[in-house]
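Complex shown without one protein chain; remaining protein chains in place.
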Amino acid sequence: MSAPLLSLHAVSKNFGGLAVITDVSFEVPQGSRTALIGPNGAGKTTVFNLISGVFAPSEGEIRLEGQSIDALPSRSRIGLGVARSFQNIRLMPHLSVVENVMLGQQARAGNLAGMLTPISLFGRSKWRREAEDLLDRMGLSTYPGEVVATLPYGIRKKIEVVRALVAKPKILLLDEPAAGLNNTETANLRDFLMTISQSGVTLLVVEHDMSLVRSLCDHAVVLNFGRKIYDGSTRTVQDDPAVLEAYLGTRQAEKARTHAEADHVA
Amino acid sequence: MSGYWAGILSILAINVIFAYGIFLPVATGQLNLGGAGFQALGAYTAAYLSAMFGLPVPVTVGVGMVVAGVVGFLIAFPILRTRGVYLVLATFAFAEVVAGTILNSETLGGAMGMSVPAFIDWEIPVIVAGFVTLFVFYLMSTRFGLTMRATHDDEVVTDLMGVNIRMVQVCAFAIGGALAGLAGGLYAHSFSFVEIQSFNALVSIYVLLYVLLGGTQTAWGPLAGAAFFTLLPELLRTVLPQVKSFLAALVGIEEPVGPPDDSWRFVILGALTIAMMVLRPEGLITRTMIERLRFRRSSSAREQVA
Partner (left out) sequence: MLLIQQFVNSVMLGSVYVTVAVAFTLTIGVLNFLNFTIPTLFMLAGMVGWALAYWGLPFGLSGPLPWPLALFFGMCAAILASLLVERFTFRYLKTKYGDSTEHAIPLVSSLGFLLVLENLVRIGYGTDAQRFPGPSADLTMSIGGIFVRIPQVVSLGIVVLIVVGLTWLLKRSRIGRGLRAIAENPDAANILGVDTNRVVPVVFMLTGLLCGLAGALFAVNYGEVSPQMGEDIGTKAIAGMVVGGLGSIWGAVLGGLIVGLTEMMTIHFFGADTVQVAVWGLLLLTLLLRPQGLLGHHSIGKGKL
């Protein structure tokens, strides 16, 4: 068992008295592919927002490699290796594909000299070449100069992941990467994420598509109403009564279990 | 060169610099409706230094630019905490406070205005405008320019990408203020006279319209906007009387008609603004348009090589 890269310790978040996250603790092991799942409104995106620093936790602590990151402003976290994608694609619509990716390099190039060196005036700067190379490797080379707004949904989803990757993160937070994709696109995405994982990046994925979760992730954390109800292997997650109940309600959970047992016997 | 054209070139150059001063904050997502305030700061600083101490033009204009830039930097911190409608109002109010203060200042001539001894011919504003244009193109090609445009599109995500958006906004606002001040200083010396009435709210509105109608996505936009809206009135000055006599002839009026009202030009500017916002709200020149031109050029070059 490797040491956790990221860990949450008794984290809670209230919005004006409304508890959205209550006492959630879990660990994301180094190099793992962890899924964060749960019904709609369970607080998954809020957990992402807490980790990336959009909100500060009301209580508890978030640690990266054992160090608390709660005091760090949101913009410094990507430099430490926490990069993320968003549930609704949030690429910059007026920037070209390659410019969006170059924005992801900011954490490594944002010093004064880096800010004032032209990156697109004379020929190709090293930053531009790096961004284009990465797009190339990820199979997105046909699009670099185009403005993002006009591209198909699946492509934009991938570009968002590339933008996060180019920051050279230790952990990549992906918020519903497969939402809105068809089966072929989802299979594509799965291979794409596997490649990323094999290059040593830890993945934390919020996802509704359970078949993708099972085929991609080894470890799952399940939230319901802002509380953790399951933490363990993805293989056994669907047999867990609490998880079934959260997704299907009590009576359906019973039915599903009998069905599953019947299938098992058959 | 005739005095008429020299005057037009001067004002064109000054408007281009002024438009870039407003473009920088707008490209970062900050609508600055206080342009006239920054321009007045630069103009009055230059006029005062020239009239009181007889300092040479590069010094007066330079100091005017610095003063406007420093004021821009100082007010940027409190002013950029506001956003949207509040920011528009705050910048607008800033310009009015500057105008009101100057109006009540005995040293700066109050409502009487101030004459500026040192005169510069059209070449100097034109050369300076050339340098400013190059500077803005350079700035937009850097990572700083990239973060400016990213901040314009989505502040939250830009911040998460590791960009200090407050720093980017304040810098864009302050540099923009300095450029507007530079335009003011050049204005003071080009027209040898400053009066606060020529830095009114309408001036702030016009320059923002130049920038937004020209397009805020690339550095070409303000250039096109300022050029179009400086030259259009001059064009209309000659064309409108002809249109009027043509229309008069059409409805059967034979005797010569007087020249049309000067206000028609502003009616046309306003109507163009409304039409643009309906048909092409992103402005005349867009990024896609530039990319396409560049792509066509490079692909035709490649074909020639092959």
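Each chain gets a letter, A and B, in the order it is written, and its residues are counted from 1.
Everything below uses one rule, namely that a contact is a pair of C-beta atoms (placed from the backbone, for glycine too) under 8 Å apart; a residue touches a chain by one contact, two chains touch by 3 or more.
Predicted, not measured: the structure shown is a model, and the values here were computed from it.
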>> Among B:Asn104, B:Gln197 or B:Gln242, exactly one should touch the missing chain; which is it?
In response: B:Asn104
> Which residue numbers on chain B touch the omitted chain?
Replying inline: 26, 29-31, 78-79, 81-86, 88-90, 93-94, 96-97, 99-101, 103-104, 110-111, 152-156, 201, 205, 208-209, 212, 216, 261, 263-264, 266-267, 269-274, 277-278, 281-282
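Throughout what follows, only the chains that are shown with their structure count from here on.
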> For chain A, which residues count as touching chain B in their complex?
Replying inline: 52-54, 74-79, 84, 86, 90, 92-96, 99, 102-104, 106-107, 109-110, 114-121, 127, 145-147, 150, 163, 167
>> Show me the residue ranges of chain B that touch chain A in the complex, using the header's touch definition.
In response: 137-138, 141-144, 146-147, 149-150, 152-154, 156-165, 217, 287-288, 291, 295
